[in-house]
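Just dropping this structure here.
Every protein chain of the complex appears in place save one, which is left out.
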Amino acid sequence: MSIGQPVTRLDAEAKVTGRARYTEDLLPAGVLSAVYIRGSVAHGRVLDMDLSAALALPGVEAVFTHADVPRLLYAPAGHPFSLDPDHADVADRLLLTGHVRFHGDEIGVVVARDELTAQRAASLVAVSYEELPVLTDPREAMAEEAFAIHPGGNIVKQDGFSVGGDVDALLAQADVVVEGEYQTPVTQHCHMEPVVAHAYMEDMERITVVTSTQIPHICRRVVGQALGLDWSRVRIVKPYVGGGFGAKQDVLLEPMVAFLAWKLGRPVRMALTREESMITRTRHAMRIRGRAGFARDGRLLAMNMDAVSNTGAYASHGHSVVSAGGGKLCSMYPHAAVRFHAATVYTNLPIAGAMRGYGSPQIIFACECLLDEAAKALDMDPLDLRRINAGRPGDVNPRSGKPIETHGLADCLRLGRERFGWDERRAAAQITQAAPEIRRGVGVACFSFNSGVYPVGVEISGIRLTLNQDGCVTLQAGATEIGQGADTVFAQMAAAVLDLPVTSLRVVSTQDTDVTPFDPGAFASRQTYVVGPAVKAASLELRARILNHAALMTGYPASALDLKAGSLVATRQPARVFMSLKELALDAYYHKNRGGQLTAERSVKTRSNAPSFGCTFVEVEVDIPLCRVRVTDMLNVHDCGVVINPITAKGQAQGGMAMAIGWALYEELLVDPRSGRVRNNNLLDYKMPTFLDLPDLDVAFVQTAEPSGGFGNKSLGEPPLLSPAPAIRSAVWNATGVKADFIPLTPKALFPLFRDAGLLEGAR
Amino acid sequence: MLTLSCTINDRPHELTIDPRSSLLDLLRNQGLTSVKQGCGVGECGACTVLVDDTAVNACLYLAAWVHGKRIRTVEGEVRDGCLSPVQQAYVDAGAVQCGFCTPGLIMTTTAFVQSCREQGRDPEDITPEDIRRAHAGNLCRCTGYETIVQAVRQALEQPDPSKMDTESTAP
Partner (left out) sequence: MYAFESYHRPQSLTDAVALLAANPFARPMAGGTDILVRLREGHKDYADIVDIHGLPELEGMSADRGELRIGSGTTFAALMTSSLATRLAPMLIEAAGWVAGPQIRNTATIGGNICNGSACADSAAPLLVLNAHLDLIGPEGQRLIPLRGFHLGPGRVERRPGEILRSVRIKSEQDQGLGTAYVKYSMRQAMDIATIGCGAGVRLRDDQSNGIVDELRLAFTVAAPTPVRCPTAEAAARGLPLSQAVKAVAEALDQDVSPRTSWRAAGDFRMHIIRTLAERMIRTAAKRFASSAANHQEARTC
């Protein structure tokens, strides 16, 4: 049984040898390089572009501007297509624009024989603008009189919900009501492979795009929409991907390289610089106001939350992000009434899109900060307060009205309390909390997440299995490997059902929309959950075909035969081996009168969405005079259902925790409010943590058995990022008595708080 | 154009290059696509290769400077069809995720392990802090670094291949 085994990643050797090929390693001969001409104002209309110097530069093949591209507005968001026009993504993009909406917006493109020439030519294009008012703060952008960044105004959408009871009445009845206003920053994914793609044509009709994307099948549709082509005229190939974290759950360069290859009839590549990649997609900054009412015994009665989400210059994933975040509130503490309202607002910042957590980190930050306020007001241990409110199996999610079959949150808290040594650490930290220089503090926070997008969007997943001549089974999935280990767990699932060693599975890691089964791709922490049933169905089907062929070969009925450890055996006497799978396969392929290639392909729609849960325990050390916070110990405990692979599961958890520490303490994309220019779109000035900025990261699992998951499993990709930030903020409050209602808790941001609290007097 | 001679993964090369080329350009043009460009300015370490056994960022190093030098990339670390001890340690420790930073990290570790051996450092005296400091020029967004620290530790504890023969013949 391969489920739950620490199976080595299937692609580990490809990657440690440097043989794994990524998009830029697959360039076709004769490929041209294209570079964007980017707007140098944050908001304005292009009045004139003088291309003469660029066109005169030797080696320049072509220059296109906003006047040359199809007048087709398209929506790049990596969502499954919706049959409901009211649910369609916001189509607000053109391939190139004459209305610059952020500093760096794409107004033209140069194609040249090499990148250096293209860059030089792009720098030679003189552009004149009619400058327009620059709006970087959503509050200004929301004002009635604000200049409209898009024709429909600056509010992309606003809506909300209220469930579980009368929030106002419950707040009025509560013994304790707490409130706060919380702010989170614009951050960036920093996938190590920049944004890259290339395209070519092999005939007059069809365009092939090779790209670093999380969503090949969505990408095909959006390229078709952006260019006005039938979708099957586009073929997307996704090789190994050097990280995405949501940035590549968006259609980025693909329509442009397809357009250029189409127009020029030659292969064209684009490889954004790190600086360009960092202004391509970001995480939404949010400002969230919340109120929560509690009974004296700690029960959360009602929570009201109002969020404003800054989506930047174009909608991309738009309102879905904050909306998805709000939706997660209802399963964590399901006994409370929840009212949630959110607005998503255009500003002249780079485009915010999907990023690991997808709105939930921000909303959970606010929610957990409110719980800490309450713990203080009620004089309770913040861990006990969460234990009291954590849902239990069978509780009903007040929003969906569906029971939560597996709810491991309380068990996560219990396990974490012990493993982390919460009570002992909390007591030990307290002793340091009057020291002038170095103080310690502890914090805890919880989260819940979903395991896909259903019922907001369709959940569809396709798997194809082929028995090879040598008895190995090739697995093709529409779901994508982007570093998280998806291919490996799919192989483990198939191996488990077919009772084969994992080494007998050959996973095709590349998705090619011409041949790969349909699946929208890697997002929403969905793949293990929604692909599981498809793998199971396809594996059972292949198993049945194998047994049927064995029946033809042996003369026994298929029901008397079984597939065990790679051999065909008698069901009642498993020790009696008829033949190996290889022998069966050779017969199926080459016998002149029977059999054929044995394959199974299943496309499965999932109509459930199990919430996953977990919590973070953290200890910090604060150097008060230096205003510096260091995370010294962190533990994440996850209920992700059955752990399919403990190595890759721990890897997901640690990576998410690391990214969360960055979000809580280090990272913010800084924008000059006047020019709208991003100041730190590089890996030196944007403070993504290095080896020396992170502690060892402890991970534990509470394994529930989720009945709706194909193998008892639930989501794990994004969840690890959700709870560390509020836990860190809480630990800093615990250590210093200073409560910050924002992240990141950088020294320069803590300095005024520490000074105003009198912590910096005398202590130096 | 400039002509230069160097060895790349133990094979001698005579090359004619544009003097504006970086070492990254040179190596990728030779088909060594393990050398990844993550930033182009020495801030991420994804393009780390060894020049005379010293780790450098190939993106921030002139191709012209490698005349007469020995270059190692991760492609050359596989010998006789076997992974190097460092490569194997990365596999075993679960230190690989998206894999884009992996070739550069493996070369940094390779240089680190080699220099620890040359200095005669006892692996037990090498702290996690030492390992982290020695790898701080390589960014990774997937792992949170801890599994990489474990991989480096495992690589340090492997027997030194250069000493294996002498030890086995010792009385």
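Letters are used for the chains, namely A and B, taken in the order the chains are written, and counting of residues starts over at 1 for each.
In this section, contacts are C-beta pairs under 8 Å (C-beta built on N, C-alpha and C of every residue); 3 or more make two chains touch, one makes a residue touch a chain.
Since the structure is predicted, the reported quantities are computational estimates derived from the model, not experimental observations.
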Selected residue (touches chain absent from view) among A:91, A:295, A:626 or A:738: A:626
Of A:66, A:120, A:536 or A:714, the residue in touch with the unshown chain: A:120
Touching the absent chain when the full complex is considered, from A:331, A:389, A:567 or A:746: A:746
Sites on chain B contacted by the missing partner chain, in the whole complex: 18-22, 25, 40-43, 45, 48, 54-57, 60-62, 64-65, 108, 133-139
Interface with the undisplayed chain - residues on chain A: 114-116, 119-120, 123, 625-627, 666, 670, 672, 679, 683-685, 687, 689-693, 746-748, 751-752, 755, 760, 764
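Please note the rule applied: only the chains that are shown with their structure count from here on.
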Whole-Å gap separating chain A and chain B, where each centre is the average of the chain's CA atoms: 30
Parts of chain A lying in touch with chain B, wherever the complex brings them together: 6, 8-9, 11-22, 24-25, 116, 189-194, 240-243, 245, 271, 273-274, 482-485, 647-648, 650-651, 654-659, 682-684, 688, 690-692, 694, 696-697
For the chain B and chain A complex, residues of the former touching the latter: 20, 32-41, 43-44, 46, 73-75, 77-78, 83, 87-88, 90-92, 94, 96-103, 106, 128, 131-133, 135-136, 138-149
